[in-house]
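Now for chain A:
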Amino acid sequence: MGELIIKNGFVFDPLQEIKGDRMDIGIKDGRIVETSALSSPKTIDAAGMAVMAGGVDVHSHVVGPKVNVGRLFRPEDKLFKSPLKRCDRMEMGFSVPSTFKTGYDYARMGYVFVNEAAMPPLHSPHVHEEIRDTPIIDNAAMPVFGNNWFTLEYLKNNEIENNAAYTAWLLRATRGFAIKVVNPGGTEAWGWGLNCESIHDPVPYFDITPAKIITGLIETNEFLGLPHSMHLHCNNLGNPGNYVDALDSFKLAEGYTAKNTFGRDQVLHMTHVQFSSYGGDSWRNIDSQTKEIMDYVNAHDNITIDIGQVTLDETTTMTADGPFEHHLRSLNNLKWANTDVELETAAGIVPYIYSPNVKVSTIQWAIGLELALYSNDLMRTFITTDHPNAGPFIRYPRVIKWLMSRAARDETMKTFKWLDRTIESTTIDSIDRELTLYEIAQMTRAGPAKALGISNIYGGLAPGMDANVAIYALNPEDMPSDPDMIENAFSRCAYLVKDGIVTVRDGEVVAEPAKRTVWVDVKVPENAQVQRDIYEHFLRHYSVGVENYQLFEANLHNPRVIEVDSTQ
Partner candidate 1 sequence: MAKKIENVGCPFCGVCCDDLVVTVSDDGKKILEVENSCIIGSTVFHRAMSERHTLPRLRQPDGTFKEISYDEAIDYTAKVLHNAKKPLIYGFGSTNCEGMAAAAKVAEQAGAVLDNCASICHGSSFLAIFDNGYPSCTLGEVKNRADVIVYWGANPAHAHPRHMSRYSIFPRGFFTGKGHKGRKIIVIDPRHTDTAQVADIHLQVQQGHDYDLFDAFRTVVRGHDIPDVVAGVKKEQIIEAVDIMKKARFGTIFYGMGLCHSDGRNHNVDIAISLTRDLNDFTKWTIMAMRGHYNITGPGAVWSWQYGFPYCLDLTKRDIAHMNPGETSSVDLAMREEVDAFINIGTDAAAHFPIEPVKRLRKHPWITIDPHPNMATEISDLHIPVGIVGVEVPGIVYRMDNVPIQYRNVIEPPEGVPSDEELFERIYERLCELEAEDAAREPAKAAPEGARAGE
Partner candidate 2 sequence: MAKKITLNMITQRSVDEGVGIVSGKMSPEYFEACSIIEMHDDDVKALGLVPNQLVRVTSECGSVVVKSVRGRQALYPGLAFIPQGVYANQIVPPRTQATGEPQYSGFPVTVEPVPVGERRKSTLELVQGAVGMWKGDQ
């Protein structure tokens, strides 16, 4: 592989605390190197541009069964909405893009790593098939644990070691990456059409509370020393007054510290917190409680969050929080898909329109931005749209624009039908803060990479790391007065170098370097009890044989394994 030097750019690398210094970046054989190690490199002139590591998305629903139902059941999401073919394969869809469009669009935005937010373990071969067909970007996928019968039974009996052994087995069986928890206990209750509405609401039959599931999985995670922390979608998501549940969930992490060798500091990642920051007790009086939330987050170093920003688009909601989607369907009466997955999880999918004409939508919009703007540590607060739940990921550049420009926020707010009510119910209008390029780099690459425990490979530009470099046509010394230029620059990067290969130039994909599947292989001591439990459940309760459940090697594509030895 060739050599490359990126010259004269303004480099933003929060992992090395480089804050816009004018520097050259050397690339050799797919890795970042000292420029002195280069002999005859090709040059990319990045003068007047911002140079960052390739973007890292901590939470996005891009591959797998519910994403695919979202694609399948919304032909109208394609009608007159798909761009004409520009790359190797057609790019179809808006809110739930095809796998090809997903890969190309992320690349155009300068992203290289996307963490699939929820993999139903039973469906892991499907997830990996879609990963194969998602070009360019590296993917990891988090299996869901929070409603898994094994997990519920082990944690009910305080069997952390057994739960850890099972977790390790499942990560391997599914080639998964981390412990994802969605509406702990509530989704199992949904098997009977019920829910767990607070962390103290016991799960039917299993007789364990969500609180205990959450702490048990934090303990399991740290027992194993996984790269990423437990990754939580809270109970009672999306309902007025639920900031209390978010705070209750946060508090469960108190007293736990991260134990791992991957540079991760948090024990709990709380995802799309926008959906969990609501005050009031009905849709009439819903308001923003972001101050409460962020005061807590700012004061507790062992927590990271992502925002789940509402982008004011027509989109498709999809989550393993089955009861929530059922509730949503009753609000908007639109088509509703649901898939309960035996012993493991569920998923619901409902189209949704976030409209500037709807008060709740505009309050939600303000809440997401407030979370970021109130954050004291943007290495622990990340940009997401919980794609596609609060909006499609292609709106990240717009979210960045709103965060970097008060004028852009004002411009958007002018379109709100219920502007006064929105201002009354939120604090967005009182915030003048405008984030910097450095802070955006924290929120979109360095921070997520650190939280995922992969900051030795992704998210930074230190020698030895993967040569993933995004260059944006933005000059920090001469930022455009028109905030739309910020959105444009982040939508179509000037260059993306992935694994040392120039992949995007002037916002167009010019090469498709091989993508990888990143997974975590944990070594644990033999555990006869867990082996027996697995055998029993598969014999009696699963509809698939255990031998066929575990991903065949042939169905894993271009793997990159992260090894963890927890036998020590």
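In this section, contacts are C-beta pairs under 8 Å (C-beta built on N, C-alpha and C of every residue); 3 or more make two chains touch, one makes a residue touch a chain; residues count from 1.
Per the selection procedure, all candidates are chains of the complex that A comes from, given by their letters.
In this text the structure is predicted, and so the values were computed from the model without any measurement.
Undergrad: State which numbered option touches chain A in this complex: 1 or 2.
TA: 1
Undergrad: For a test of understanding, state which residues of chain A touch candidate 1 in their complex under the given definition.
TA: 63, 65, 67-69, 71-80, 82, 84-85, 89-90, 92-93, 96-100, 122-126, 129-130, 133, 149, 190-193, 205, 326, 329-330, 334-343, 346, 349-350, 540-545, 547-548, 551-552, 554-555
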